[in-house]
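For this view, one protein chain was removed and the others were kept in their places.
The first chain written gets the first letter, and so on, giving A and B; residue counts start at 1 in each chain.
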Amino acid sequence: MPLTWRLGTVVATRTETPSAKTITLDIPDWPGHLPGQHVDVRLTAEDGYQAQRSYSIASSPEDDHLALTVERLDDGEVSVYLCDELRADDQLELRGPIGGYFTWQAEDGGPLLLVAGGSGLVPLAAMLRHRAAARADVDTRLLLSAGRQDDVLYRAELERFATGGIGVHYTLTREQPPGWSGWSRRVDADMLREMGPDARDRPRAFVCGPTPFVERVASLLVDAGHEAKMVKTERFGPTGG
Amino acid sequence: MSDADQNLDGNGIGGLLEEIFVVEPTTAERICQSCRSRHPAGAHRAYIAAGVVLRCPSCSDVAVRVSELPGRRVVEFRGTWIFESSA
Partner (left out) sequence: MAPVSRGFHGRRRADIDTTKVPPGQYVVDDFPVLSAGPTPHTPLDEWSFTINGAVDSPTSWSWEELLALPSETFTVDIHCVTKWSKLGTQWTGVSVDVLLQDVDTSAEYVSAFCDGGYTTNLPLDDVTDGQAWVAYEFDGEPLEAEHGGPARLLVPHLYLWKSAKWVRGLTLLDHDEPGFWETLGYHNRGDPWKEQRYWSD
């Protein structure tokens, strides 16, 4: 099916953290998507000037509407507009879904090893939400690296996933709340070994976040014995999505 | 333009690739003409400058180059590409 630009209507916007918003869209004739895929969003000014960026789909295919979570970058031409200006009933031009490479569906099986740096959590959250909707019982472990607890996306939902049997691990690298018992350093080999699963279990690994983070974590996983083709990566660029 | 769209990968430029390939391209695999390694398009490194350059994740040699000009697109492929059919 050829990719065409479509117009979606903003149903709602929700503040996730001080620097991230989720935008929920209604898109007529949306063909559906696989968890992990993204859309290209295109903005057009009155003088014809255009800017385009890619955003991972946060919602699972089972949801009624499409959701994107956007991290607001201070010098981000598009993210600033999406977070500060866009509101319900606005239209947003987008095309997708894009990307068959970085996807996971319940039928692919597990174990599932998810490692996210900051807003790299978004496509992995779509996988977790789909896993829940599909009632897939695969061994799933998530490691999220964030600067501070306030930066953690979907915190309450992640807590529910943890209670429901997903191994959820955090490392807060810049600032930790009082009494913090989680990790507080950059992801390293020991951390990955501790959270598992072992490479022998041949987990499907998905790593997403800023480029340097993704490259480092992917190398660590391969060094730990995971086959390179079992480690899928999605790079967001130097700072984020 | 901000720096947010630099250093992506073949998956991140999937929209552009799909316009060229017409079929879902990010799972297509390529055997590098230089180092003979094999990787899916989605795992290649994408560089966005005057045009878009996709490079081998093992040796950085050029895999695809694309210029988007008014009214046309100029594309160069290198290496051996494998497209699985869905049949």
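Here is the rule we go by: contacts are C-beta pairs under 8 Å (C-beta built on N, C-alpha and C of every residue); 3 or more make two chains touch, one makes a residue touch a chain.
Given the structure is predicted, the values throughout are model-derived calculations rather than measurements.
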| item | value |
| --- | --- |
| Touching residue (missing chain; options A:D63, A:E77 or A:D108) | A:E77 |
| For chain B, residues in touch with the removed chain | 1-3, 6, 45, 47-51, 53, 55, 60, 62, 65-67, 69-70, 72, 74, 76 |
| Residues in chain A touching the chain absent from view | 5, 7, 42-46, 48-51, 75, 77, 81, 85-86, 90-93 |
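The criterion applied here is as follows: only the chains that are shown with their structure count from here on.
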| item | value |
| --- | --- |
| Chain centre separation in whole Å, for chain B relative to chain A (CA means) | 22 |
| Complex contacts: residues of chain B adjacent to chain A | 1-12, 14-15, 18-19, 22, 24, 26-27, 40-43 |
| Touching residues (chain side chain A, partner chain B) in the complex | 2-3, 38, 40, 51, 53-54, 73, 75-79, 95-96, 98-102, 211, 232-241 |
